[in-house]
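Removed: one protein chain of the complex. Kept in place: all other protein chains.
And then chain A:
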């Protein structure tokens, strides 16, 4: 098994896998990318302007398409056909997957916020969880490079929760819209700043990609390439080097090791035939998403690695984190009957409310350690499905009411940081296999007081904002234990192969290199040491760019032979 056709085998084609392949091929390495899903072409397959009236059930969500008919997800969602996962008693965990080239980058929200100085040093600040094995300053130049390559719009604000990018890195953000300006003013009265959202959306053309034309939901994908997805950017760019081979329908089962316990091959199931295949792999990069990469490691048991590959610490699958989530919405009477204009913009947040409470936390004034932000959902959306209040009567009068109420609802969505805890982890369920015969993941989950207190604070803040806007909202808050979204539901799962400074309590070093296997790397959210509230994907890509560059250097030096 040493035909050495490739320098590196990369598993996965999403945020992590595509960035790894792009970085490595640009640095002259030959890469084989193995992707479980089917090939996918956003240019021809994206239903850009199609109207709900053209879709079955007006595009309503169904068990086949959980986020609506037009959502880009192929063969996935909260369930993947033939590929179940299990949960421990008293656990509710949701795991969103997609089986397509580009993975979940084809339909993600594209919110792309940098982690900040304190995010990398949570343990040092408050004693919870673990620090990252480096400082923000180490990552800052890589954030610049990633933002430039990916294309991110936004503004430098100087806020302590939003580190500035270097000059000329960010593309200009779009103008804020009326309901956002209204929320910003109410928040301002409470001492909470609003800021332009950073989104991986081009507002200027770049490479072969056009700038956003301010229409069509990005969750469908973007055929003009304005909304970042790896299938219109990193993957074609990596292919253009001539050094990338993409194998789709390749469901990786395990990494095989040699007598020394080093990786030497990858075994996958050809989904078209069901047959197993093994390819030689001088270096393996796992980027199948945090829980899938951990699953592959745990399923790669050998004499040399009896607890699963790279798991001498016992930490593979542990430290599983998602973001906290809770939504609160209200009808704003003053918005009823307001002048209509084209409020699509880039069809997601132009403004949001970043975390404002670091100082309060440092002073010990809050009963939770980590921050959150608010995203908003509001505006004159494509009609159908947005009647903020119960319709009354029938006929012309009923229609008049529906028109009058249009665009008067605002939802605030809390997205917060959780602290890792011993009750949240994944393992392998030895009793259940998927349709390919591969043992499946089993989840354990329990929120701690940290998260519930944070959500309580957020619900109170949202209520206070709505009150300032004249909405009729109850004083009494919902129970945070009811209001908090389920584990996994925010789709920011990370931490299952965390990086650290010691092989005792972490799976990889700061380069994503497994402590127990020097030619095995993890380049997805699995390596996160903590899960700051600022949506994980920009940091997955940034870390991957940095670590894949380091990997290429090691290969050049012959340090990983």
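Quick note on the criterion: a residue touches a chain if its C-beta (ideal position, glycine included) is under 8 Å from a C-beta of that chain, and two chains touch if they have at least 3 such contacts; residues count from 1.
In this section, contacts and distances are computed from a predicted model.
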Completion exercise
In UniProt, the chain not displayed here, chosen among "Cytochrome B561", "Dihydroxyacetone kinase subunit DhaL", "Gluconate 2-dehydrogenase subunit 3 family protein" or "Sugar ABC transporter permease", goes by "Gluconate 2-dehydrogenase subunit 3 family protein"
Practice task
Just name the one of A:5, A:240, A:362 or A:391 that touches the chain not displayed here.
Solution key: A:391
Handout entry: From A:44, A:90, A:260 or A:273, residue that would touch the chain that is not displayed
Key = A:44
Problem - Of A:129, A:282, A:308 or A:345, the residue in touch with the unshown chain - result: A:345
Problem - chain A residues that touch the omitted chain in the full complex - result: 38, 44-65, 67-72, 74-77, 81, 96, 108-111, 155-159, 164-165, 167, 170, 172, 174-178, 180-182, 184-186, 188-189, 194-196, 203, 212-220, 323, 327, 334-335, 338-349, 351, 375-377, 380-387, 390-396, 398-399, 402-403, 406, 411, 413, 415, 468-470, 489-492, 535
